[in-house]
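Coming up: chain A.
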Amino acid sequence: MRKIKVALENIVDEIKDFYDYKLWHFLTINGVALEDNKLEVQWIFSKYEALDDVMVYYVECDYKDLIPSVVEIIPSAIISQREIIDMFGVKVEGSEKGLYLDEDSLQAPLSGCSI
Partner candidate 1 sequence: MFTSLFKALTNLFKKPQTIDYPVTPIEKDKDYRGLIEYGEESCIYCMKCEKACPPGAILFVKTDTPSENEKNKKGLKYNYNPYLCIYCGECVRACPKPEEALWQSNKKPEVAVRGDNVNSDWFELEKLHKS
Partner candidate 2 sequence: MFSLNKYRKKSPWILHYNAGSCNGCDIEILACLSPKYDLERFGVINTGNPKQSDIFLVTGPVTFRSRERLIELYTQMPEPKVVVAVGSCTCTGGVFRDMYNVEDGIDIYIPVDVYIPGCAASPELIIDGVVQALDILEKKTKEMEIPFKLFKEATTKKGITSRRESALKIGENDEKN
Partner candidate 3 sequence: MTQILLILAPIFFALIVLGTNVSVRNIFTIVFVTLLAVVSLMNFISFDIPIEISTPHYFHSIFVFLDFLLLMYFFWQGVVKKNSYVSLFALIQIILYAVVLILTPSLMSSDILVDKVSSIMYLVINIIGGIIIIYALKYIESEDFTRFKKNAFIALLFLFLSVMNFIVSTNNIEVFFLLFELTTLFSYILIAYRKDETSLLNALQALWMNQIGGVAILLALIVSITQYETVYFDILIKNIDTAYLLPIVLLVIAAFVKGASIPFDKWLLGAMVAPTPVSAILHSATMVKIAPYLMLKLAPAMSGFVSVTVTLIGTFVFFTASLLALSKDYFKEILGLSTIALLALMMSLAAVGTPEAIEACLVLIVFHAISKALLFFQAGILEKSFHLKYVNDINGLINHSPLVVFFILIGFASLTLPPFGVFIAKFMAIESLSNEIVKNPLYAFALVFIALGSVFLTLLYFKVVTKLFAKDVDAKARHVEISAYYTVPSAILVIFLVLGIYISFDLNLLSGAEIIVPVILIAVVPLLFATLLFKNAHRVKEYNCGEKDEIKLSMYYFHMPKYIQKAIIITAILGMWILVIGVLI
Partner candidate 4 sequence: MIEMLLIFLAPIIGGFVYGFERIVRARMQNRQGPPLLQPFYDMLKLIDKQAFIVNPYHSILGIMHFFTLWVVVAFIILGQNLLYVIFLHLLSTIFLILAGFSVKSIYSHIGSNRELLAMIAYEPILIMLAVAFFMINGSFDISAIRENPSSIFPLILLFLAFLMVIPIKLKKSPFDATEAHQEIVGGVEVEFSGVFFEFLYMAKWLEYFFVYSLLVLFAGNNLIFAIVLALFTFLVVNLVDNATARIKMNHLIKIVVTIGLTLGMLNLIGLAYV
């Protein structure tokens, strides 16, 4: 597992440069709640037909930050983006909430601050 830290505003360019759709398999977008109301967002890729080669790009950001969308580069990221909106209560460009949660259920359950 290789982890590369990127600044939030560069993430789309970084992924655009890196991502070759016939070489890398996009796994998912992952969020991890950090202390001090910070959030780590990871974009996880694995290499086709390679032994244990996982690449993780991550950013550290606030919950208020608008996370840029990678749907134009990776069409299938749309559902991961919707999930992260539901789970952390963040905003992602061009994605809507309501994948899992209803109006009256607990909002943003995984975010560190809401509990």
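In this text, a contact is a pair of C-beta atoms (placed from the backbone, for glycine too) under 8 Å apart; a residue touches a chain by one contact, two chains touch by 3 or more; residues count from 1.
If you want to know what made the cut, all candidates are chains of the complex that A comes from, given by their letters.
Because the structure is a prediction, the values reported are computed rather than measured.
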Margin query: So chain A is shown by itself and the numbered options are 1, 2, 3 or 4; which of them touches it within this complex?
Written below: 2
Next item on the list: Would you tell me which residues of chain A are touching candidate 2 in their complex?
Entry: 100-106, 109
